[in-house]
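All protein chains but one are shown in place.
Lettered A and B in written order, each chain numbered from 1.
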Amino acid sequence: MKRRLKSQLKSQMKMIYEAPVPQGKEAFLQKIERMEKEEWRQEEELSCWKVLGIQIGYIRKWNWLVSVLFFAAVIVAEQSVKGRTLWGLSAFVPYLALMVVAEGLRSTRYRMEELELASRFSVKYILLARLGALGLFQLCLLLLLMPFLYTIRREAILEIGIHILLPWLSTVFVMFLMIRKMHGRESHSLCVGTAVIVSGACMTFGIMNVSMFDLAGAGVWTLLLVSGAVLAGREVYQFIRQSEELQWN
Amino acid sequence: MRNFWMLTKYEYKKIFQKKMVWVMFVVLSGICFLMSSVTYFATFTKEVDGKEEKMSGYQWMTRIREEDKELAGTSIDEAFLSRLKENPDSVGGKITDTVGMMQMEQYDVQSLTEQSLYEKRLANVQKEWEIYHLNKEEKEYFQKLEDTITKPFIYEPTGGYDKATRMMMVSALLQTLLAAVCIPAIFGDEHSLKTDQLTLCTNLGKRTLYGVKIFTGLSFSVITSMLLCLVSALPSLIVEGTEGFGAPIQLTQPDVSFALTVGQVFLMMFGMCVLAGVLHGAVAMFLSEKLKNPAAPMAIIVGFLIVTFFVNVPEQYRVLSQLWDYVPQNVTSWGLLNVRMVPAFGEYLYKWQVVPVLWLTISVAVTVLGYQFYKRYQVTGR
Partner (left out) sequence: MELIIDRLKKQYGSKIAVDRISRKLTPGVYGLLGANGAGKTTLMRMLCGILKPTGGSVSLDGFDVSSEEYRKALGYLPQDFGYYPNFTGKDFLMYMAALKGLDKNSAKKRCRELLNLVGLESVAGKKVKTYSGGMKQRLGIAQALLNRPKLLILDEPTAGLDPKERVRFRDLIAELGERNIVILSTHIVLDIEHIADRILMMKDGQLIFDGTPYEVGGDLEHFYLEQFGEVE
């Protein structure tokens, strides 16, 4: 009842009071458009560094957590457990590398590539953020481990460095090489296989109590380490460069 | 039944269509082969008849094998020790390794007598009883076993069995990795690729489908286990020989009190590796069905494997350390013949008797439990 009365009142009022003719409508609409454009210009003020920073925020939290936990676990293990720990470290490190690669391949895995490729800040920035940030973080942790282990163990720093860095670098190199040469699920599963193979080889040397210097001299290992670093860096660079071309190009 | 084998064929096809399976199998086999045969390809400089001679590991082992054959039947007694003291270089083969292992920490031939040698050996054996915190009854039991061992030891060539047995710990480790990567996909891929919507509509029923997948996974595990063990063992057996199957285990592991032969231990280790494959296969399939994911089981199994590298339960926690001892990696890496026993029905069961029963029971249990999850699975929420 009340509603009917209200609507009746409304229509009566409309008949009695006519709305005035709009004045300056065009100017007002243009003003709004100009304001929109200004807002748009403000919205554009986002540098690529800021974008990189935003992308780092999208890296999954557990990637950081696992890396930190690994670092902490090594410190605890070294205090309490002796024995095959160096080879054990070498066996775990390829999985850290796998985490970095998996983070970089998330776009492909979840079929977001097309959307990300067509964006203003393209896939290159996403990959730089994911691979660069997480990769560098892990590398820093590994480098920090070296002096720590050197103070506790009797092995030389070179030996420790090779045990920690060479499996990581070689896994990164092989995985990115495979991703570039092959596409799709096959390359993803081969990445997993690579990490497992490198890890398996390290575990094998560990259980057989083989010293790395039984296998080759210090010079050879140093050369392998340097080559690993160069090749891994090169493959990552090529991967980022290639990512801008769509996989079915 | 025909459908069962047809479906099994397709399950195998799904596994072998993945490049990763082939790459992993070939590379891991390569690692097994290399670890067991790299010493045969290496070159050594050895002193032979007062002269330094360069020879390959293969040539060296062939020579050792010949010397071992000549030493067959030699009693490790006072006469032999005198000969060893007089002219150590006149004694070849692996017999000096046996004497060295009997002494353990201090290898010292000059002050050795037959009595002191066997006393040192017994002391090492009893030390192990202390390390493992054996109780009085267990010590008496092992003392009785000790009394049955013929002394002095009569040396026999042990061929390549010792090395082949040791190398199988490598194949067991690598088979675990192979199983962790290849087997979860049998169940996990159906969910991740969303083919479960199609396969679960089969008119053969879920039970048959589950049976096919379990059979495929377990048979794959067993076959790969056997192949990797053979790849590890064959180089040693070919180069160092297969004689000595019946040689007492004390010749290669002097601190063992069991009345076993080298060949029996080799076969036991082979069996353990295969059973470990079965266990890993069953657990991998169970986890992949429970978690609906092929990646998570791999992470769990490999993570557990790496943990065994770092974690060791002290022996004073008897039960816990004994359970930890039954973990496949700890059994296959030369932990098969330790003095841990399980009392049962007035007798003692040795590790190699308990482990197969335990592993098979766990395998069956997870398979049955996995079926319950599989049976009740509903395709929703995707």
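By our rule, a residue touches a chain if its C-beta (ideal position, glycine included) is under 8 Å from a C-beta of that chain, and two chains touch if they have at least 3 such contacts.
Not measured: the values here are computed from a predicted model.
Contact with the chain that does not appear here is found for just one residue of A:91, A:105 or A:126, A:126.
Here one chain is not drawn; of A:6, A:111 or A:154, the residue touching it is A:111. Considering the complete assembly, chain A touches the hidden chain via residues 36, 39-40, 42-46, 50-51, 54-55, 58, 106, 110-112, 114-122, 126, 245-246, 248-249.
Assume only the chains that are shown with their structure count from here on.
The centroid of the Cα atoms in chain A and the matching centroid in chain B are 39 Å apart.
Put simply, chain A touches chain B in their complex at residues 73, 77, 81, 83-85, 87-88, 91-92, 95, 186, 189-190, 192-193, 196-197, 199-201, 203-204, 206-208.
Of all residues in chain B, only 18-20, 23-24, 27-28, 31, 35, 169-170, 173-174, 177, 180-181, 295, 298, 302, 305-306, 309-312, 333 touch chain A in the complex they form.
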